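With one protein chain withheld, the remaining protein chains of the complex are depicted in position.
Moving on, here comes chain A:
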Amino acid sequence: MSPSISLTLNGAKRDVALDDPRVTLLDLLRERLALPGTKKGCDRGQCGACTVLVNGRRVNSCLTLAATLDGAEITTIEGLAAGDDLHPVQAAFIENDAFQCGYCTPGQIMSAVGLIAEDRAGEDLERIREGMSGNICRCAAYHGITLAVRQATRGSAGIKKDDAA
């Protein structure tokens, strides 16, 4: 007997038959729904690489059982850009070199989108650092990440790097 759930995934309604109740949202996306943009870094909620938005809130998809998500609205990194137009957070990440290897990047970006929506950090660099600290970047692109989140928060391009000290 396989449970089935109904999702709104990146704006589209999907009915998903779960072959196994143990499946996490992360493994559902990556291994079953051909959406591997969301990354697995630790599989236990410690690194943030798997961050997606569930009903507008950022969650670790590795800690979320897919079977609990009936009716949920889910946004992944693949659903962020509007066609060829990058989301402002995506554009700011490129401009501020906010990644190196790019593996934690989908999670960082989804977390930044969530943080900005939460409106808890504003343009305060210390608060941005704190709010982004659930997402580990081993390449340590933190300087660029912090600047990118502030730039996207401002919604405008062209902040000076010197402001980051």
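Convention: a contact is a pair of C-beta atoms (placed from the backbone, for glycine too) under 8 Å apart; a residue touches a chain by one contact, two chains touch by 3 or more; residues count from 1.
Just so we're on the same page, contacts and distances are computed from a predicted model.
S.K.: The chain that is not shown, which UniProt protein name from "Dehydrogenase", "Glutamyl-tRNA(Gln) amidotransferase subunit A", "Phosphonate ABC transporter, permease protein PhnE" or "Acyl carrier protein" does it carry?
M.R.: Options "Dehydrogenase", "Glutamyl-tRNA(Gln) amidotransferase subunit A", "Phosphonate ABC transporter, permease protein PhnE" or "Acyl carrier protein" considered; the missing chain's recorded name is "Dehydrogenase".
S.K.: Would you mind spotting which of A:D20, A:D70 or A:D124 touches the chain that isn't drawn?
M.R.: A:D20
S.K.: Which chain A residues touch the hidden chain?
M.R.: Per the touch rule, chain A residues meeting the hidden chain are 19-20, 22-23, 27, 30-31, 34-44, 46-47, 49, 76-78, 80-81, 86, 90-91, 93-95, 97, 99-106, 109, 126, 128-130, 132-146, 164-165.
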